[in-house]
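Below is the structure I would like to discuss, written out as structure tokens.
With one protein chain removed, the remaining protein chains of the complex are shown where they sit.
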Amino acid sequence: MTVYQSSFTIQSDRRPTFEDITDRVVESMHNSGINNGILLVYSQHTTCSVMIQEAADDVNYWGTELLMQDLVNVLEKIIPTCRTEGQYLHPGPKHIQAAAGRNEEAFWSLNTDAHLRSVLMGRSVSIPIINGELMLGEFGRIYFADFDQVRARERTVRVQIVGELL
Amino acid sequence: MTVYQSSFTIQSDRRPTFEDITDRVVESMHNSGINNGILLVYSQHTTCSVMIQEAADDVNYWGTELLMQDLVNVLEKIIPTCRTEGQYLHPGPKHIQAAAGRNEEAFWSLNTDAHLRSVLMGRSVSIPIINGELMLGEFGRIYFADFDQVRARERTVRVQIVGELL
Partner (left out) sequence: MTVYQSSFTIQSDRRPTFEDITDRVVESMHNSGINNGILLVYSQHTTCSVMIQEAADDVNYWGTELLMQDLVNVLEKIIPTCRTEGQYLHPGPKHIQAAAGRNEEAFWSLNTDAHLRSVLMGRSVSIPIINGELMLGEFGRIYFADFDQVRARERTVRVQIVGELL
């Protein structure tokens, strides 16, 4: 039994960003040498999510897969994009003051929608590894989502595996 | 420390299907001999979910537990059942073409609602095993949900356990 860990980075945009990270996760699994176990794909960012979904094949003019744009459209109905302060309770004055102390622009904190969308969708997926194969089925792909629309950033994805070597 | 894996199948219907799989998961745990660890119940199908919920006792005319029907009613409000193409962006023309290449009926791809409901609800649950007992509390039951309403299918549920033998 062993623990394996790796990470890689993603560049997000100033709109909900979805990146198919399946190949990088599978490569991590191969590098680990772990043949049977549990693989955790995890984002430590509180405006991001990790999800398993079918590939949509088609994309919109922005390059977003249509199934992911359908998801954004659903989320927009229940958690509208935060366009100005006062739309949500958060961020309050103490939060803005703390952000200023970190030399952050005030508008960087206008990502309440992203915090809420991310916690609703979840920050990780756990996937069985069986006989050296990641159990995604025929159509399952792993996506990293960054819901933050106020700034483009480099984001870290972590792959943590606990299991048995071959 | 060891890894144990098992799987079993579920027959879904052409409506949201919820099946109480607690007994089969507990049986897997007993078969594993693992006394302390983490148990993952996982669905590799991108229109299905695994959830922990209280048993409702009462069912509707379809046999669906009332708490699960309440869940379907909530989901219907935010992610309406897909009744025809064009209601959601997905499936687009490339997706339909790819499905035709797999000899799939076009209407089989009209399950966008199920893809979205499933990713919102999550594809797995992780549960502690302590001294040979699955920590579900007095009322927790494990359900497999198939949200796909376009065809009835056989579905696979995987149980993956990492932990210590007695």
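Some observations on this one:
Per-chain numbering from 1; labels A and B assigned in written order.
Methods note: contacts are C-beta pairs under 8 Å (C-beta built on N, C-alpha and C of every residue); 3 or more make two chains touch, one makes a residue touch a chain.
Worth saying up front: this structure is predicted, and the values here are computed from it rather than measured.
Note on the undisplayed chain: of the listed residues B:26, B:98 or B:136, the one touching it is B:136.
Contact between chain A and the absent chain runs through residues 1-3, 5, 38, 40, 42, 44-46, 78-79, 88-95, 98, 112, 115-116, 119-120, 122-124, 126, 158, 160, 162. With the whole complex as reference, residues 1, 36-38, 51-54, 56-58, 60, 65-67, 69-71, 73-74, 77-78, 120-122, 125-128, 130, 135-137, 139-140, 162-164 of chain B touch the missing chain.
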